[in-house]
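One structure coming up, written as structure tokens, with questions to follow.
All protein chains but one are shown in place.
Think of it as A, B and C in the order they're written, each chain with its own count starting at 1.
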Amino acid sequence: MIRFNSDYTEGCHPAILEKLMATNMEQTEGYGEDAYCKEAVEKIKKACHAPEAEVHFLVGGTQTNVTVISAALKHYQGVITAETGHINVHETGALEACGHKCLTIASKDGKLTAKQVADYVDAHFADESFEHMVQPKMVYISNPTELGTIYHKEELKALYRVCRERGVYLFLDGARLGYGLMCSENDMELSDIAANTDVFYIGGTKVGALFGEAVVITNEALKTDFRYNIKQRGGMLAKGRLLGLQFSVLFEENRYFDISAHAARLAEKLKTELKNMGVEFYIDSPTNQQFPILPDKILDKLREEYSFSYQARVDEANSAVRFCTCWATKEENVDALLNSIKKLLGR
Amino acid sequence: MIRFNSDYTEGCHPAILEKLMATNMEQTEGYGEDAYCKEAVEKIKKACHAPEAEVHFLVGGTQTNVTVISAALKHYQGVITAETGHINVHETGALEACGHKCLTIASKDGKLTAKQVADYVDAHFADESFEHMVQPKMVYISNPTELGTIYHKEELKALYRVCRERGVYLFLDGARLGYGLMCSENDMELSDIAANTDVFYIGGTKVGALFGEAVVITNEALKTDFRYNIKQRGGMLAKGRLLGLQFSVLFEENRYFDISAHAARLAEKLKTELKNMGVEFYIDSPTNQQFPILPDKILDKLREEYSFSYQARVDEANSAVRFCTCWATKEENVDALLNSIKKLLGR
Amino acid sequence: MIRFNSDYTEGCHPAILEKLMATNMEQTEGYGEDAYCKEAVEKIKKACHAPEAEVHFLVGGTQTNVTVISAALKHYQGVITAETGHINVHETGALEACGHKCLTIASKDGKLTAKQVADYVDAHFADESFEHMVQPKMVYISNPTELGTIYHKEELKALYRVCRERGVYLFLDGARLGYGLMCSENDMELSDIAANTDVFYIGGTKVGALFGEAVVITNEALKTDFRYNIKQRGGMLAKGRLLGLQFSVLFEENRYFDISAHAARLAEKLKTELKNMGVEFYIDSPTNQQFPILPDKILDKLREEYSFSYQARVDEANSAVRFCTCWATKEENVDALLNSIKKLLGR
Partner (left out) sequence: MIRFNSDYTEGCHPAILEKLMATNMEQTEGYGEDAYCKEAVEKIKKACHAPEAEVHFLVGGTQTNVTVISAALKHYQGVITAETGHINVHETGALEACGHKCLTIASKDGKLTAKQVADYVDAHFADESFEHMVQPKMVYISNPTELGTIYHKEELKALYRVCRERGVYLFLDGARLGYGLMCSENDMELSDIAANTDVFYIGGTKVGALFGEAVVITNEALKTDFRYNIKQRGGMLAKGRLLGLQFSVLFEENRYFDISAHAARLAEKLKTELKNMGVEFYIDSPTNQQFPILPDKILDKLREEYSFSYQARVDEANSAVRFCTCWATKEENVDALLNSIKKLLGR
């Protein structure tokens, strides 16, 4: 079985395991106050060109989303998200379990526009019953989105501008950030993300780490007492060094970006070759998630050798499915997949 | 200023005030365990043909919705609702503040169909990531809906059937129940509601009481420890007798239904006459809320003498607005409103 | 059955019912934005000598406590309370259901001292694991307390001083405030309460109203968006006028204080006469709740004619019970109770 069903099918970059081995019996402080965390914080601040930022390490994405959002909001405030947003769909209501509503906006490509956000917030305060509705106070976006699309610099800047004008925080979920920043369509650097959000995170789980997400907070108001929130939401890892150490290795030289580029390249190959076979796509994704539309009749056969996920029914005979590449994907496996599809499609 | 902006603009039916006067200095047990509550419970159970039902009295609608729903659900479960549902739009996220997500289904008329519910629940359990999504465990409907529409008996029976087949509770918000049951389009009695839901409530606040909603629980599983939930959600009125006494008066003879019929008749008059003037409607409501589409240019003028609420923009020059009649509405005020609109429209 | 088991056994002061009658068919705005609410707000601000205060009306005590506290706290913050505090004991965890922990301090008389609060807060921040513990951010006191005791002016001032020095809010639950302010031991006026707390409330439910609590917010930080919180916690009464009107009547002339004084006088009579019979007390309460210690063997007999509540076992043969007087208590009933006890004690 060759797996393309997610971007966390393997363990971690070997350099991380080596470092774990080398440091295993060292004694350190717990809860993220060790030297490895400090080192990783410095590397990340530098990579972000954000010397004043606060950086915290959490274990997983749902936990990170919940911690960041609930830390920012008062009880009666909610977070604007695309309907497709991970927090709205695939976190078993973790955010609502913290008391906060997802304020959804319909979106075809998984993105939110500055205008959509401006209109939503303005409509709230213009409504005579505004106090009877959840107050929008944060905007959640993911980059890449759950549909693999990315924000361009001008889009993000415009979003951040309408947020600041309205006193609303902008939070970017970067679970797959590397794959966005290293795809050919991208025009942003890490520092652009840092400069145009109030808080965001750099995903490790899907990009080379065993696990771990690095939250970067640039807005002063969101820094206060953040560690209480981490602890309350169950995210304060006892052996916090494991997180610091992993991000320190990922941000050594250009590793985080290099391994991301590998995944982006293979995804692009997959897309190009499938297009060459005449396969159409559910959405035009430039990143490591690809959503081809395939005939239902070949899916079961394909599943015998490859794992992938089902995305949506397109018509009676065809479905969109999802293939993910990642830092660990072998090119030979992509080639094998392409060959298998080609054969099954009879092209 | 003549008010049509809501159905709670006046105090209460005079018979209630008289009873309050007559019993004021009596001493009773608190928290709903007095003789007036017991009396009202019996009357309501009889009116519902539901001798095994449990009846509880709460103060207001948001509180009732939150108490009923949170009592029924486990943390990871949510409630299916039309996007227009009161719990989803106009309760400042009260339900999310209790930890539960509104699972929304788009609806043009404010209603949910049996098929929509069946499809939603079935899709959840068919999804390979079902554990990553909130589990649907209750369906919330309102009758009349927030748009004034009502369920017909076959619709409700079909809904209840798909709910029972799937182990999902059906909860009916009857904040305006009387106005639904007494409109000419209706084909249900109170006992049909009781027989085709797991729990519902009979609105008092909008139908003749100073305040109060009577929750009727027919599903055994939802009866357990319900009073703990009332107390925890802040709904256990110290002088619970005030609720029992009001519902006892409303269910004396046919009062609740008679006063509802009055509102329904005036709403119908309003609708018919406006139609006669050529006014179109945002939605075809048979109940006490009417949503005519009026030219923006007459709205300010109309507001000088009448209060009403703004519903939605229809096009560049026209808006849907809402007029409510209620048990206390004077026919002469409806006539005055009709005359004013006629004059302003120049018809 | 003559009831002394609570201070909400009767309806309301007759002047309130008269006003309800007189205004019943008036049409008003909903949700507390009517003229009666505005009038009541002005009267209360004047009575508090607090022209800058914000005043809101809620229906009941649990709802008020939860709304005020959750509005003030961030998720990781909690409220310091005496172990005996109503929020900690008798609200079915309503506050925890909003996500906040009661940080309890042992107290024999139901009161907290300035030193206790200072020590608690200082210990929190001195602890190396402070981020692993709930951050204290508000102090909850009741006056009179659940045990009938009251704060003296110097005690309250000292409490407020340590709170301000530590950036912690002081919230006073005044469900029985009138009975505290009008007892002979008291040395404070309403304006002293307003000047030495950040937020407090004036109880109506137990002091002459059908229901209702008036929240007075003097701290600017706590005023922001308070109405969103009321709505979210289910406390925004549709016919808000009912609350405004009741408080307006209570604060007409000196009514709130006069009727409170009546209850205080009868409680004092009860206490003095019982002491004259040699009865000892569980706690020395100067207010409308009295906690005599009576032999178990007379309790059942006494219950045949009087209702009262059980407080605590004192020794094998004796228990503390609670008798409440209120604005509506008849002196003849107090006399009858005293005679019955005297006879049963054989004194």
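Remarks
By our rule, a residue touches a chain if its C-beta (ideal position, glycine included) is under 8 Å from a C-beta of that chain, and two chains touch if they have at least 3 such contacts.
Since the structure is predicted, the reported quantities are computational estimates derived from the model, not experimental observations.
Looking at the complex as a whole, the chain kept out of the display touches A, B, C. The chain omitted from view is touched by exactly one of C:42, C:96, C:109 or C:296, namely C:96.
If you put the hidden chain back, the residue from B:99, B:148, B:180 or B:286 that touches it is B:99.
Where chain A meets the chain that is not shown, the touching residues are 1-3, 6, 8-12, 14, 17, 20-21, 23-30, 59-63, 66, 91-94, 97-98, 205-206, 210-211, 228, 231-239, 241-242, 307, 328. Residues of chain C in touch with the missing chain: 75-76, 78, 89-93, 96-102, 104, 128-129, 131-134, 309-310. For chain B, the list of residues touching the undisplayed chain reads 70-71, 74-76, 98-99, 131-132, 135, 225, 227-229, 231-232, 236.
Throughout what follows, only the chains that are shown with their structure count from here on.
For this pair, chain A with chain C, the centres built from the Cα atoms lie 50 Å apart. For the pair chain B and chain C, the distance between C-alpha centroids works out to 34 Å. Residue positions 98, 228, 231-232, 236 of chain C each touch two or more of the other chains.
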